[in-house]
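Presented below is the structure to which this report refers.
The complex appears here without one of its protein chains, the remainder shown in place.
Going in written order, the chains are labelled A and B, and every chain counts its residues from 1.
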Amino acid sequence: MNDKRPDSGLGKDLIGLETLSGETIRAILDTAEPFKEISERAIKKVPVLRGKTIVNLFFEPSTRTRISFEFAEKRLGADTVNVAASGSSVVKGETLVDTARNLEAMRIDMVVIRHGSSGAAQFLADRIPSNVINAGDGQHEHPTQGLLDLLTIRDSFGRIEGLKVCIVGDVIHSRVARSNIFGLQKLGAEVAVCGPKSLIPTAIESLGVQVFAHVEDAIQWADALNVLRLQLERMNAGFIPSLREYNRVFGVSQARLERAPVDTVVLHPGPMNRGVEIDSAVADGPQSVILPQVTNGVAVRMAVLYLLAGGAPERAEEAKKGEA
Amino acid sequence: MTSEKAQQLLDAAGVDETLHRLASEITAGGAGEGLLLVGIRRRGVQLARRLASILQDTGGFNVPTGSLDITLYRDDLHQIGPMPIIGMTEVPGDIDGDRVVIVDDVLFTGRTIRAALQELADFGRPRKIELCVLVDRGGRELPIQADYVGLTVDASARDLVEVRVPELDDESSVTLVSAAGAQ
Partner (left out) sequence: MSRPLHIYGGRVVDPSQGLDSPAAVLIVDGRIEAVGLGVEAPDGAESIDATGLTVSPGLIDVHVHLREPGGEHKETIASGSRAAVAGGFTTIWAMPNTDPPIDSPAAVGYVRAAGRAVRASRVMPIGAASIGQKGEQMTEIGELVAAGAVAVSDDGHPVHNSGLMRRLLEYTQTFDIPVLQHAEDPGLTPGGVMNEGPVATALGLRGIPNAAEAGMVARDVLLSELTGGHLHVCHVSARQSVDQLLWAKERGLRVTAEVTPHHLLLTEELVRGYNTQAKVNPPLRVEEDVEAVRQALVEGVIDVIATDHAPHHYDEKEREFDDAPFGINGLETAFSLCMKALVEPGHMTLSGLIDRMSCAPARIMGLDTGTLRQGAPADIVLYAPDESWTVDPARFYSRSRNTPLAGWVLPGRIMRTIVSGETRFEAEGDA
């Protein structure tokens, strides 16, 4: 089944940013630009994926990502079906390989998958001929979130190369962190992480990032902060003593931001825990680009769907010659 | 290999003269409120801008221009494999009730214009849509006609009509490249 993949560029699937070249990532971001405009039209729909069927296969609950994908799919004219883990056969019991075979039997064109196990998207992609888009697999990657973060940072600064970006918070459990690290580095940014050592993975330095133990130092250093959501479960599992203490030591507050030498841009993948990892004054303040992230999310996902429907972007110019 | 024969149909002066004529035809009934020139990417956009500038210089009309990338509306996307790179589509303001003139370099099968019509409809409901092309080379596959034609060429399906614009090609010309002989 793997022989269906083109030899370069985006290929059949989008599993993660680790395996993409900087050139391919740039091509996706550039393609997202014209798609931003479509969402501003009176009629927000183009017929480019007309007749394509897409399954949004969500083994984990998600509102934001699923809605964003669904808007992107519908604005490109695709037919979509949402499958959530609860209330279907897609629960533990039916194996992922059986799910894959069933999808294949239904002749689906594309599958957007969210799954709690790292590697699940790759697993599915290796077993079906349809395009597979990873909407988050375990603690591995969330590539479209990474791409929308990149696009938002590029919109803010006009570039990514040479910027300093720090990812703050629960890095060990974060697929967003990994996609950000890989994507930002490929486009020439310097990346750091910051958080309590209990939430920073072993050997993170091997990914070429530096580690800040104090959020104040991270703010001094960074042009942009990507603040991760801190889940309540982390406290119960003993990674941190309490949310209150987390906010006191690592919370991104207005007071801390004001001491930065530059106007730091603040991102958050959502959903936010106001008063835990980020204070409301920051989330709603002038340095926040949290809502532009959401807008860009739809454009980036449209770009990814569009590019995957056709194949590799490098071959696009060649394809265009076919037009009289 | 088949040998090729290139024949220049219009030089820079010829293109300029033709555009002046097209500009005056477009405004024959007056420029009025709500005239909008929308060029089809890529060379239609340059031609639309030159037409607007001619209208400004000769008649003092201030005509807005826009651009359309019709890629997403093509009817052959599923046939061509890798997706083409998309350019920006810029349609200024609300086009409800406007008179929109679509501008393109060459009119051939008509499929591009069909796509453009469909795309324009997603921006609103203009009072009237017209079509202006620099060259009509025949060979239509859809019932589409231009309202304003710079030059009519009888070209076979294997011939190439090349329009060059200064912004992209460093010169202004129209050339017919015909496949000579029947080898």
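The rule is simple: a residue touches a chain if its C-beta (ideal position, glycine included) is under 8 Å from a C-beta of that chain, and two chains touch if they have at least 3 such contacts.
Computed from a predicted structure; not experimentally measured.
Hidden chain, full complex: it touches shown chains A.
If you put the hidden chain back, the residue from A:Leu10, A:Leu103 or A:Ala120 that touches it is A:Ala120. When you scan A:Arg175, A:Arg234, A:Arg256 or A:Arg301 for touch with the missing chain, the hit is A:Arg175. Between the chain not shown and the residues A:Leu96, A:Met235 or A:Ala260, the one that touches is A:Leu96. Interface residues of chain A facing the missing partner chain: 18, 95-97, 115-120, 122-123, 137-141, 175, 178, 201-204, 206-207.
Definition applied: only the chains that are shown with their structure count from here on.
Annotation: 40 Å between the Cα-based centres of chain A and chain B.
Against chain A, the residues of chain B that register as touching in their complex are 69, 71-74, 76-78, 80-90, 108-109, 112, 118-119, 121-124. In the complex of the two chains, the chain A residues touching chain B come out as 6, 27, 30-31, 33-35, 37-38, 41-43, 45-48, 51, 76, 306-307, 309-320, 322-324.
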